[in-house]
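Yeah, one chain of the complex is gone here, protein chain that is, but the others are all in their spots.
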Amino acid sequence: MIKFDCDYLEGTHPKILEALVKTNMEQTVGYGEDEYCQKARQLIKDACNAPDADVHLLVGGTQTNALVISSALRPYQGVVCVESGHINVHEAGAVEATGHKVLSIPTDDGKMKAEDLEHYCAEYWADVTKEHIVQPAMLYISQPTESGMLYTKAELLELRKVCDKYSLIFFVDGARLIYSLANKNTDVRLPDLAKICDVFYIGGTKAGLLFGEAVVITNNAIKKDFRNMMKRAGAMLSKGRLLGVQFSELFTNGLYLEISSHAMECAQEIHAIFDDAGFEFLYNSPTNQLFPIIEDSLQEKLSEEFSFEFWKRVDEKRSAVRFCSSWATKKENIDKLRSAVEKYTQK
Amino acid sequence: MIKFDCDYLEGTHPKILEALVKTNMEQTVGYGEDEYCQKARQLIKDACNAPDADVHLLVGGTQTNALVISSALRPYQGVVCVESGHINVHEAGAVEATGHKVLSIPTDDGKMKAEDLEHYCAEYWADVTKEHIVQPAMLYISQPTESGMLYTKAELLELRKVCDKYSLIFFVDGARLIYSLANKNTDVRLPDLAKICDVFYIGGTKAGLLFGEAVVITNNAIKKDFRNMMKRAGAMLSKGRLLGVQFSELFTNGLYLEISSHAMECAQEIHAIFDDAGFEFLYNSPTNQLFPIIEDSLQEKLSEEFSFEFWKRVDEKRSAVRFCSSWATKKENIDKLRSAVEKYTQK
Amino acid sequence: MIKFDCDYLEGTHPKILEALVKTNMEQTVGYGEDEYCQKARQLIKDACNAPDADVHLLVGGTQTNALVISSALRPYQGVVCVESGHINVHEAGAVEATGHKVLSIPTDDGKMKAEDLEHYCAEYWADVTKEHIVQPAMLYISQPTESGMLYTKAELLELRKVCDKYSLIFFVDGARLIYSLANKNTDVRLPDLAKICDVFYIGGTKAGLLFGEAVVITNNAIKKDFRNMMKRAGAMLSKGRLLGVQFSELFTNGLYLEISSHAMECAQEIHAIFDDAGFEFLYNSPTNQLFPIIEDSLQEKLSEEFSFEFWKRVDEKRSAVRFCSSWATKKENIDKLRSAVEKYTQK
Partner (left out) sequence: MIKFDCDYLEGTHPKILEALVKTNMEQTVGYGEDEYCQKARQLIKDACNAPDADVHLLVGGTQTNALVISSALRPYQGVVCVESGHINVHEAGAVEATGHKVLSIPTDDGKMKAEDLEHYCAEYWADVTKEHIVQPAMLYISQPTESGMLYTKAELLELRKVCDKYSLIFFVDGARLIYSLANKNTDVRLPDLAKICDVFYIGGTKAGLLFGEAVVITNNAIKKDFRNMMKRAGAMLSKGRLLGVQFSELFTNGLYLEISSHAMECAQEIHAIFDDAGFEFLYNSPTNQLFPIIEDSLQEKLSEEFSFEFWKRVDEKRSAVRFCSSWATKKENIDKLRSAVEKYTQK
C-alpha cells in the first residue's frame, strides 16, 4: 500500500536521523537547557531575523496551541478563529480544557477576513452587556490553512491592523508552515511572520522531524515564565536535546527549504495527475495538501494500491479526498499513482 | 422612569418578603440542611411528581448552568445547544471555565430541532477521527428559549429520542420556566419536564424571588456528590435557609402559578398595545418577553418615560426591542405605556 | 435549642432587613450597576480611606476566595497559606478548580510567620529546578484567623516586607473581619488593611447581612476586568442591588462597629463563663469564636439545651468545641448558658 493520507507517515529525514544517531550517546542536561537546544533556538531566530524573540521547542501541535493560548490570555478572554480552525474542530477540546472559549467565525474558504474580524470585535466592544460575553483577545489563524490555502502578506497586514485596533494577540499556527516557505505562490517568509504576528510556530512533525514544534514569541508580554507554563502542561521534554538536535539540523544548510521544495514539486505533480484527468478540486490549494473530487467507484479502485484521506462528501457519487506530499514523498510512487489514474479514467 | 427592560427589576414578591421577615431571627443550621430547605425540596418534588428526584437550591443561573454541566460530563465531553443558547453567548465563558466546549448548532428561530441534533451526533459518531473531536454528551435547551419561544411536549419527546440514541444527557434551563407554566400556549408542565429530561431547573430570580434556582435531577447518574460539586463551585449558600424559605413560599398555595398568570396577562396586554398600533414583532413569543420592532424615532420618544432593552437592529430606521412583564408588573404602568404609544403613533 | 455553633445562624440585622423591605418594590438595573451598589462601594472606600480602590460586592466566601486568587495569579503560580488556612482545608478544592495550587506551611498557632514565609520563598527562588515547582506568587491570610486569632499591625507589616521582596500579592480573607474592628485587642483598622495589603474582603454573611462579601482591591494590577471574571465565575448577582442595599446600611452610622461591639461583649461573657468555671481554651482567641476544652460528659449535658460545634479531640475524655457570638447573640441566652455551666460544674 502506498500512502498519501498525510504528511507524517514516515519517521524522520535521513539527515536528521543521522544527527540523532551521531549524538545518541552524548551526555547532556535535560529539559531543553543543553547546547543543541541553544543552537537550534539561535538558528531559528536567525532564520526569522528576530534576534529578540524567545524560541521554545515543544513536542506536538495540540500541546503547542493550548499552551500558547493559555499563556497569552487572561481567564475571561477567548481566541477568535474561523469555524474550520484546527483548534475549533480537531483538538478534542484542548483549548477549552485550559478554560478558554474558542470564538468561531464562519467563512467561505477557511481564511479569516479582516472585515469579519473587525465586525466581530466591533460588535463585542459596542455591546453594553459585554461583561457577560467572552472577550475576544487573540486571533488564531493557520498558515497554510486547514484546507491548504495561503494568506498573502497584504492579508496578514490587514489582520494585524484589526489586532492592533482591538488589542488582539496575533497567533499563527504553522504546523505546515515549512511547506509554504519554498512556495512561489507566497510572499510570506519567516521574517515577515516574526514581524507581523506576536507568536507563531514552525511545525516540525509534518516537515521531516520525528516530532517537534518551534514556538517563536516576539511579543514581550507573552515571554515571561513560559517555561513554567510548559512544565505545568507536561510539555517540557526530559531529553530536550532531541528537539535541539532535530531543529538544529532542519535549520542548517537550508534543509527546511530543501524539504519544502521537494514537497512542492511533488504536490504539483499530484495536482497535475488529477487536473490532467479532468477532475475538479474542492480547494485550489497551492501547498502540499490536494483535494481532488473523485467518484466513489474510482476511489474504490485506487484504494487497492493507494491510501488517501476522505475529506468531504460533495454529491451522491463523489467526494473530495486528500492527497498529501511531504519531505518523504517518492517520485516513483507519484508515477504509480499517475499510471493508475490514467488507467482507470481512460475511455 | 417606568422600567420594562427585564423581569428582575424589583426585589421579591410580597408574600415571599413576608416569609423572610417572619423567619428572620430564627436560628437554623447552614448550607441547605435546615427544615425550610427540606420543605422546599419536598414541595418541588411534589409539584414535579418526581418523588425520587434530587432537588438542590442554588443562587444564580450562570452558576447553575456551569455546575450542572460540569457535574454531568466527563472532561472530554461537550454540551450541544443552539447558537443563541444562553451558555453559548451570555455566560462569559463560565462553561468553558469548567473545561467543557459548548458545541453550537445554527437555527432559524432559536429552537433546537431534533433532526439537526440527530445530524450533528450522527456525524460525530461516524467520524473516524472522532477521538480528536469533542464528544457531544449533553443537550442543553431553554424553556422558554432566549427569544421567548416554547417547545411543545411532542418536540421535547423527539429530542429525548435523539438523546437516548446517542447517550446525551438532556438538560433544560428553566430560568424563565415559571412564565410558561400558567400559559395556555403550552402542554409542557413540571411533571412532563421531570419525566422527559435528566435534569432541569426552575428559575426563581426572574419569577419573584430575591434570587434562587432549583435544580431537579431525575437521572441517578448525576446525583452522586452533587453537594460537593456545589461547594467547590462556591455555590453553596451559607444561610441556605434563605433559599428554602423563598422556594417554600413560591410552591405553597400555587403562588408560582399565580405569578405566572399575572405575568402572562400583562404580556398579552403589552403585546396588544404594539399589535394594535400596527407594529411587527421579531419573534412571535407566547411568554413574558415581547420583541416589537420600533422606529428609532419613536423609541427615543418612549425613552423619556419608559425603559426597555435594545435587542437587534432590523433595518436602518428600526430595531427590535424587548419589553418584559413579570410578577411585579403594574397594570397602571401598562396603561401609561398604551397611552404613550397611542399618542405617538396616531395620525 | 439555643444555638452557638456559628455566626450565621439567623437572617439579617433588623436595620438591614428594614432597608431591604423599604426598597423592595423599587425598580433598579441589575448586576451591581444600580445606585445602592454605587453608594455601598463609596461608603466602603470612605471607611477604608482608599478613594482609588475598586470595590466589588459578591455573595459568598468560597466564591470570593477562588475569584480573587484566580484573577490575580497567572496559571503556573500558587498561593501560600498556613496549613489550617480556610482555602487549604474547607473550600472543597475551589481554588484548585481554578487551576492553582495552594502551597501550605505548617504553623503552631494558625498564624503565618514572616520568617516562615521568607524561608519558603527564598528556597523556591534558590532552587535550580524551580521551573518544575509551583511559583509562590500570593500570600493568603485570614484576619481573624480560622482559630480566632489576630495579626498585629507590626506582624502585617513584616509580612508585607516579604511580599515586596518576593513579589507576592498580599490577600487578606476578612470573612470575620468585622468582629475585629471594634476590638480593643487589635491595632489593625480598615485603612491599615487597605494600605498594607493588595486586596482584602470584608465579610458580610457572618456579620449581620443575609449574605455578601465586599472585595477591596487597592493594587491596580488586579483591577482590570474583574467584573468579567465575576460573571465567568457565576459570581455576579442578577439583583445586585440586594448587596448594595445591605452593605450601604452596614456602613451607615457605624452599624458595622455597633455589631462588632455587641459581639465582642458577648464573646467576653461567654469566655468568662468557661474561664470562671476553670476550663482551659484551645486557643486564646480575642474575637468572636471561643474554643473551651470540655469533658464529653458535660458536653452531653449541655447539648440538651444548647448546640455548639465540635472542633478537635484533645484527650480521651475532653475535646475542644466552638461557641460563637455574633450581631444576633442574645444576652438572655448567654445567661442561660452560664446557669447551665454553673449547675453542671458546681461541686
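Here the chain labels run A, B and C in written order, and each chain numbers its own residues starting at 1.
The criterion applied here is as follows: a residue touches a chain if its C-beta (ideal position, glycine included) is under 8 Å from a C-beta of that chain, and two chains touch if they have at least 3 such contacts.
None of these values were measured; they are calculated from a predicted model.
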### Task
Decide which residue listed in A:Val79, A:Ala94, A:Ile222 or A:Ile259 touches the omitted chain of the complex.
A:Ala94
### Query
Touching the left-out chain: which of C:Ala92, C:Leu156 or C:Leu337?
C:Ala92
### Summary
Residues on subunit A facing the left-out chain by the touch rule are 1-3, 5-6, 8-12, 14, 17, 20-21, 23-30, 59-64, 66-67, 91-94, 97, 205-206, 210-211, 228, 231-239, 241-242, 328
#### Entry: Where the missing chain touches subunit B, by residue
31, 70-71, 74-76, 98-99, 131-132, 135, 225, 227-232, 236
### Where the unshown chain meets subunit C, residue by residue
75-76, 78, 89-93, 96-97, 99-102, 128-129, 131-134, 310
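Methods note: only the chains that are shown with their structure count from here on.
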#### Entry: Interface residue overlap between copies subunit A and subunit B, same or different (over half shared)
same
### Message
Between subunit B and subunit C, how many degrees of rotation does a Cα superposition need? Round to steps of 5.
### Response
180
### Message
Counting only Cα atoms for the centres, state how far subunit A is from subunit C in Å.
### Response
50
### Summary
Distance in whole angstrom between the CA centres of subunit B and subunit C is 34
### Task
Could you list which residues of subunit A touch at least two other chains?
75-76, 99, 131-132
